[in-house]
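Left out: one protein chain. Kept in place: all the others.
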Amino acid sequence: MTDQKDICLSGSGLTKVFGYGRQTCCAVDHVDFKFYEGEVVSIVGESGSGKTTLAKMLLGLINPTAGDIYFQGKKRDISTYKKKQEYWKSIQAIFQDPYCSYNIFRKIDAVLLDCIHMRGGRRLPHAKKVEMMVEACSFVNLKFEELTNKYPFELSGGQMQRLMIARIFLLRPKILLADEPTSMIDACSRATILDMLMQLRDEIDMTPIFITHDIGLAYYISDTVYIMEQGKFVESGSADEVILHPKEAYTQRLISDVPKIYEEWDLSTV
Amino acid sequence: MRYMIQQVFRSPKFLFGFAIFMAMLLTVIIYPLFVTGNPLEIIGQGTFFPPGIYVNVYDSINTEPYILNLDDAAANRIASTLGDEERLAMQEWLVAYGIPEDEIDIADTEKLLGKWENNYDPEIVVTGMTNAKRNYYIRLDASLEGLLAIEGAIIAESNLQTGALEQKDFVEQTDYVNVTEVPNVRVLPLGTDNFGRDVLPELVSATGTSLLIGFVAGITATGIGLVLGLLGGYIGGLVDDITMFFINLFTVIPGFVLLILISYSIGQEKRGAVTIAVVIGITSWVWTARAVRAQVVSLRNRDHVNLSKLSGHSIVHIILSDILPYIASYVVMALILQISLGILAEAGLSILGLGPRTTEVPTLGLMMNWAMIYQAQILGKWWAYFPVVITIALISFSMNLMNTGLDQVFNPALRD
Partner (left out) sequence: MSRVMLEVKELTTKYITRYKEDIYAVDHVSLKVEEGKSLGIAGESGCGKSTLALSLMGYYFPPLYYTSGEIIINGRNISGLDPDDVRRSILGTEIAYIPQSAMNALNPTQKIIRFIEDVIQAHDPKITRKEIYEIARERFEILGLPAEVLQKYSVELSGGMKQRTVIATSVILSPKVLIADEPSSALDVTSQKMVIKMLLDLMDKGIIKSMIFITHELPLLYNVTDDIMVMYAGQIVEQGNAKEAVFDPLHPYARGLMGSIIVPESGLRDVKLASIPGVPPNLKDPPAGCQFAERCKYVVPGCTAHSVDFHELEGGRAYRCIFSEEELREAYKND
């Protein structure tokens, strides 16, 4: 395989507990992980397993109750809002529902301009900004001239999700957290989105982390898979290892419960 | 945004309410331009003049008369003095006097008057008749004098030197005067109130003042509620705890009682219209704040807010552009309701006598207050309170209608 890569994001003992007193809910329970640069990671879990909470903690949108996160080897410090804004230059996200990800009152030009400004391009001449936006849109097979001055709800779901990818193209983060990026997209358009994300990885040298409940998707696209159950990582390893030769009982059950078409789908284990 | 506004103006309920409201607003603005003069000017000496056209009698005498020969003139004249009530009273007296009932025909005026004239004697004491009733018959008799006369009236002036009466003019029964030629005619469509003020200009001015109070109170209340709801809802933590503390405090203390206490303690001199409006505003912001806070709490975890944070926007920018537009429709509706409630609150205060100073501007509540104190409703002087009530009702109705229309636009689930 490849040489020893650098660790871009890792965590130890990461925990998040909601509520206080007697009514507590432990969403993420002492989780350890190491994500290497350039490798495609998937965190697979069913709903309620805590994967969305973990994603928000990695993004810095929620503060952990305990544990540390290390970014590029150093302990992550996002105690002030300014530090958070600095951190967000290196890590970005794509969310599940393209219809909810946009502010419906702002035109899509504003969304792309925000990205240019975040990378320090506020003083650039307008023509240069437009050039950058055209380039970003063409990367995702959209035409900027057709989209300019439109509101998000005038686009289709697939177009909106691709625009999210264009946004990432402009932002060039080191890490991308994709939270169920294709669950609300038609099956026929899924491959397009996934291909674009992989192209983006090669283009800007980015580490994508997928959060999903779809094991098939995780198997298809990732190098490393983490299986999450009730706030804990129960198994992790390369995609082939975890999915074709699962060791833990939970993982085995999870894999066997997914309908297969090439192999026999065993219904007796219900 | 533009699409939403287009939708709003297509909603029938909204348009209807808006039309009523604009009609009132325009009346309030345009009417004083045409009818100048102080609405609080006392023009009537005496209370509660009924609505009607008031013609100056002195001037009408001096105006050139026209002769009209109308058939029903005499009958009208008689009917106004001798109504059914009076006829029955006369019949009653005559029957008590001893004249058999079937000889009395109350429909035939001449015969009845004849019988009366022949038989009535104020000295006769009829058994079972009270003193008051006797006085009534004396007054009745006096008013019947000259009822059937066909001569005109003499207008006499006293000679300044001799002091004797000299005939100045003669008025025939067939003399009519054209009202437009009489120099002093005053139309009082709604009569006068207890002080003798013309009710219509007073009502228009009062509506204007009440609307102003409503606006100021509404904007104050919505403003406070919006700011507190936004800050508490979005920032959370200690700020939220403080906000919730105040919200709970103001919920528990009854708003109206607080209003009365503050109003009372300000004192009569300082109570102007705008002051009262602000006081109403600062006691009625609670439910707006709570509703805004609830909405903001649910909005702050949405994807687009998270995305905004990831795009490096500051907290102020996020509140203004990611949260505020999403609650704007609710805030507009809340504002309309607060204006309506502000007007009603002021009316309530004024009825208790704790409203704005009575000497400067009238308000709808004050007008109701005066009508109540001077017992207009008991005396049957409907023009002093009924138009005011209808105005308040129309303001509330139009605002609620606009609100319902807006609600249907912003919340598609409610559309019929």
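Think of it as A and B in the order they're written, each chain with its own count starting at 1.
The rule is simple: a residue touches a chain if its C-beta (ideal position, glycine included) is under 8 Å from a C-beta of that chain, and two chains touch if they have at least 3 such contacts.
Owing to the predicted nature of the structure, the values given are computational and were not obtained by experimental measurement.
J.: Let's see if you follow the contact definition: name the visible chains touching the chain that is missing.
T.: Taking every chain of the complex into account, the missing one touches A.
J.: Check each of A:I69, A:L200 or A:L217 against the chain that is not shown and name the one that touches it.
T.: A:L217
J.: Of the listed residues A:C25, A:A110 or A:V258, which contacts the missing chain in the full complex?
T.: Result: among the candidates, A:V258 touches the missing chain.
J.: Given the full complex, what residues of chain A touch the hidden partner chain?
T.: Its contact residues with the unshown chain are 46-47, 141, 156, 158, 186-192, 194-195, 213-220, 239-240, 243-244, 253-255, 257-263, 265, 267, 270.
One rule holds for everything that comes next: only the chains that are shown with their structure count from here on.
J.: With chain centres taken as the means of their Cα atoms, state the distance from chain A to chain B in Å.
T.: 65
J.: Which of the residues in chain B end up touching chain A in this complex?
T.: 1, 302-304, 306-315, 321-322, 325-326
J.: Spell out the residues on chain A that touch chain B in their complex, using ranges where they run on.
T.: Going through chain A, the ones touching chain B are 56, 59, 61, 81, 84-85, 88-89, 92-93, 95-97, 100-106, 111, 114-115, 117-118.
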